[in-house]
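A protein chain is absent from this complex, but the other protein chains hold their places.
Up next is subunit A:
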Amino acid sequence: MEIKTLDKLPEKIIIPLRQHRGAVCEPLVKKGDRVLIGQKIGESKEYYSSAVHSSVCGEVLAIEEAAHPDGNKAMSIVIQPEDSNEAVEFSPCKDLKPEKLVELIKESGIVEHYGMPTHTVLKPKGKKIDTVLINATSSEWIGGTFKTPKEYASHVMDALKLLMKTAGAKKGAIVLRTDDKESINAFEGIEVDKKKLRVAPLVGGRKIGYYFKEQNSDIVVLSQKRIYGKKILNFFTYNVTGRKVNVGCDPTDVGVAVCGIKSAKAFYDAVHEGKPYYETVVSIEGVSDRMEYLIVRIGTPFKDVIDSYGYTGDIGKIIANGVRTGVAQYTDQVPVTKGTTRISLQKPEEIIRDESIECIHCARCVDVCPVELIPSRLAVMADQGRFDECRQIYIENCIECGDCAAVCPSKIHILQLIRYAKDAIEMAYEDLPSKESSNLKLGCCGGE
């Protein structure tokens, strides 16, 4: 995989203090300060948080509200870069105790691509993790220089062992995409504890437990079809392990930690080089005839990423994180963040201008739904505000892949309506009392 590096420095770098779920970081610098590459510029004392680091050497211009790729604004530190590679001293981590590793993840600012801080996935409060999965089926592009594909595979395998050590888990797996032949070839025959592993396909009813026994190993490499969507964790966990995650829970409630391959690589770099998470790989779609991959410093505006390809055509729409479920941006000054995986451009003539009509019950959305829902019925009930009926037909299982809205011949905004209903249900149940009646079964499934 050919991945270039964006070397040209932008006019200014905008680093949001909120690039994760949880507590927003407090700025550690002020206007006029000089910062170095890798210097921590934002931090929060909360466990459910992650630090933020500078990706350039330069002067702080302002600390102000700025655009964020999720479509809102966030408090950000604006830095004017200098043409310098001066960085803070990176020191590898010598002490590999789980507590130290957790602290290292938090200090290095490592987060999953969907926003969850990685240490809260591996060490959730009050829960026990026994299996760690590296999800390499989505957001699968990582930077780095590897001499051979085997070196890449051994890197990821070492990262998995570090993640398992941090979580205190005995079992782990790397899940590849079945059509990613490059990665499958790299992992085929990899040696773990003097055992040669094979890439095992998850087909039919086979789950991870089958291959743990078949290959007689606590670590396996799997492959499965890619699952597109914004909320794929529960479905992904079920597909891989067979463990059903109940409504309102996440995989950590059933003992599974799901990490992306980007965060695994960042963790590996943090342990072996002491390097924090301040650059990421972004794919760019629409600037040429094929998908481009670029290593970008976090905080680089989209405009500079687009200009680096010399794109001179008209831009009708800029989409962060994919055309299926991504967010259209209102400005090109929005920065690349830790959660940005793709920048898509659309020409003005490519913009959809369809008008919705009534549902014709053609069942195309039912055929394409990966989690066996009836999206057309969900959309109608969401539109009418019948949220409890949406819950009865499993709206929480929706992974928000957007396929139903994409294939709808009536051009109904099914994805938007389903999200609206899910938000309404979440708000309706979020203020349940912790203990109201012994007849209520509360906990993470409160209100069920």
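Here is the rule we use: a contact is a pair of C-beta atoms (placed from the backbone, for glycine too) under 8 Å apart; a residue touches a chain by one contact, two chains touch by 3 or more; residues count from 1.
Here is the rule we use: contacts and distances are computed from a predicted model.
Chemist: Looking at what's absent rather than what's present, what does UniProt name the missing chain, "Rnf electron transport complex subunit RnfD", "Energy-conserving hydrogenase (Ferredoxin), subunit A", "Alpha-ketoacid dehydrogenase subunit beta" or "Glutamate synthase (NADPH) GltB1 subunit"?
Modeler: "Rnf electron transport complex subunit RnfD"
Chemist: Per the definition of touch given earlier, which of A:Q19, A:T118 or A:S376 contacts the omitted chain?
Modeler: Touching the chain that is not displayed is residue A:S376.
Chemist: Which residue among A:E64, A:E99, A:D367 or A:D388 touches the omitted chain?
Modeler: Of these options, the touching residue for the absent chain is A:D367.
Chemist: Since one chain isn't shown, list which residues of subunit A touch it in the complete complex.
Modeler: These residues of subunit A touch the chain that is not shown: 130-131, 171, 209, 213, 235, 238, 242, 244, 255, 315-319, 323-332, 344, 346, 348, 350-352, 354, 357-364, 366-367, 371-374, 376-377, 393-394, 397, 402, 405-411, 413, 415-416.
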